[in-house]
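Let me begin by presenting the structure, written as structure tokens, before commenting on it.
The complex appears here without one of its protein chains, the remainder shown in place.
By written order: A, B and C. Residues from 1 in each chain.
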Amino acid sequence: MTPSPVRLEAFSDGVFSIIITLLVLDLHVPRADELAGHSLAHALLQQWPLYLSYTLSFLQVGVVWANHHTMFHYIQRSDHVLLFHNLMLLLCTALLPFTTAIFAEYGLASRSDIQIAAFIYSATLGAAGIFFNLLWQHAVGAGLVNPHADPNRLHALSWHWMFVPVFYGLAFVLTFVSPYLSVATYALLLFYYAFPGPSVIRWMTGRRARRMKVLLRRRDRTSLTGQ
Amino acid sequence: MTPSPVRLEAFSDGVFSIIITLLVLDLHVPRADELAGHSLAHALLQQWPLYLSYTLSFLQVGVVWANHHTMFHYIQRSDHVLLFHNLMLLLCTALLPFTTAIFAEYGLASRSDIQIAAFIYSATLGAAGIFFNLLWQHAVGAGLVNPHADPNRLHALSWHWMFVPVFYGLAFVLTFVSPYLSVATYALLLFYYAFPGPSVIRWMTGRRARRMKVLLRRRDRTSLTGQ
Amino acid sequence: MTPSPVRLEAFSDGVFSIIITLLVLDLHVPRADELAGHSLAHALLQQWPLYLSYTLSFLQVGVVWANHHTMFHYIQRSDHVLLFHNLMLLLCTALLPFTTAIFAEYGLASRSDIQIAAFIYSATLGAAGIFFNLLWQHAVGAGLVNPHADPNRLHALSWHWMFVPVFYGLAFVLTFVSPYLSVATYALLLFYYAFPGPSVIRWMTGRRARRMKVLLRRRDRTSLTGQ
Partner (left out) sequence: MTPSPVRLEAFSDGVFSIIITLLVLDLHVPRADELAGHSLAHALLQQWPLYLSYTLSFLQVGVVWANHHTMFHYIQRSDHVLLFHNLMLLLCTALLPFTTAIFAEYGLASRSDIQIAAFIYSATLGAAGIFFNLLWQHAVGAGLVNPHADPNRLHALSWHWMFVPVFYGLAFVLTFVSPYLSVATYALLLFYYAFPGPSVIRWMTGRRARRMKVLLRRRDRTSLTGQ
């Protein structure tokens, strides 16, 4: 009943690689009889929201995969609850080809429809972010994580990941202000997790290690004084 | 001709991860020119049977995968009949995107059409359940199972899995009473296999182990008296 | 440039598992507004050629996979030509969802259209069979096969596989007599490779081993007499 994380990870990888590849099915070829006198180039350029949402969602799945992989680098054992949270994470992520298609179809529609599209996109990725964190919190709490892992790094990762649902919550709220601000937030998040993210984790890990040393030294001094 | 179970399991995992991801293709984006004056939000909310059937079927494949994995934890060798039963199990499970789509299309239709949808859904999963059991019975009978496995646990698993086709048979019959009762049965089954299931197996394994001890003691006593 | 067969096999397995799962996309759900007064049950029953071709093609891919696996059980090294033949084998097999869809669409059409459908189905699988044999002949000829493998078994497998394109050639010709005979030939081939096939290989392997012994003894006797 409790698959080893190796199998769980392989299954998840399969799902991620299919999700990322299915995104291309949202790119429709304008049919020759639909061009209505326009050139193919014109018809293809008109579809620019499709290309933007394809690129955003592709990178999105790539970032989720990379972080999932980092997480399972530390998880050594598996249990039923872990399995369930992971399945829910996949369920939310697997909706991306659908939510992306909504965005692509309504990216040039009326403002209220773009809001709905941004709302659904943020909600789905926010939910994925919540299950991602539940998965990690459960793994840490239930002792499924490698006991020899650097605790400062685990702590930094917990903070790093806790920001995901917070940011998608923000993107969700920004939808009401302007759906374009919401899309900009996704792009910012992607950029953060792809580029400065790893350096921030290293910095946080180092800072906590130094702090811990200071705390330990202080405790030692106190206990020496106390002696 | 007789692939090792490792390869069989990898192939099955591939199929399961594709099935689970293809389910999203059943979620249609309402086209902008089909809204007929309604808002996108309205059109999306109207599709609620789609979301329910997506969620049910996603969890369904997740549960089948998890149980398949548990089964192959005990199966060490493979033969031609095992291969065939496994292929038939995959054939039935791979129909889920189709049966789910039927449910989604006719979930709000006339009662007799919902009955047909529920009927097909139950029949396909019931057939998958039967092949799942044939696979296991064959593996146990033909000595393909790890000889060092706890026999009490194997016995508990056999009972655990035998309930699947029985319950889908019940869901099938309930279709004639009410298709909604049938859907409720699927949800109940999912819940059982996802949550209390593992504990029930532990309890059954423990109970049989205690019973066997009593039986052995009784036999010993009888043979002592007999002496 | 020459991937190890392990990677080649994993890539092929991925392709096979996707082909087999994509077949379900050929099963169309009749749309509620297309029923034209008929019940859903009626509309679904009308689609029986779809279900037959789904089942045939699913088992077909399963059989190709199983035989591909058997073959790579003996192949230890890989080269550029092997890679090319394997790619061509995958190219032909990956056409199955297309050729199956033709069959499903025209299975109840006029006789000449069914003939075309059967013709294409046979030609594609026949071509797959040819590349399967080229792959094996090259592997044996170029010394890519495990040198410790039983030569009698390798010989039996060569014969076993050489029948595939021959039978599909026959199915191809029978198309002109009757497309139904052609379909019956596919079913027969599937049955042969799924069930008696493995026993036939064992029998051929054994027979050749006995023959070889007789030949060796005869040669020994001749050389003794010659002395």
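Criterion: a residue touches a chain if its C-beta (ideal position, glycine included) is under 8 Å from a C-beta of that chain, and two chains touch if they have at least 3 such contacts.
For clarity, every value in this text was computed on a predicted model and none was experimentally measured.
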So which of the visible chains would the left-out chain be touching? A, C
Option touching the unshown chain, where C:Leu45, C:Ala109 or C:Ala142 are the choices: C:Ala109
Name, in rising order, the residues on subunit A that touch the hidden chain in the full complex. 10, 13-14, 16-18, 20-25, 27, 29, 31-32, 39-41, 44, 55, 58-59, 62, 65-67, 69-70, 73, 194-195, 197-198, 201
Where the missing chain touches subunit C, by residue: 1-3, 7, 10-11, 14-15, 18-19, 22, 25, 80, 83-84, 87, 90-91, 94-95, 97-98, 101-102, 105-106, 109, 112-113, 116-117, 120
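Criterion: only the chains that are shown with their structure count from here on.
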Intersection of contact sets, subunit A vs subunit B, gives none
Roughly how many whole angstrom separate the Cα centroids of subunit B and subunit C? 30
Taking each chain's centre as the mean of its CA atoms, how far is subunit A from subunit C in angstrom? 42
Which subunit A residues touch at least two other chains? none
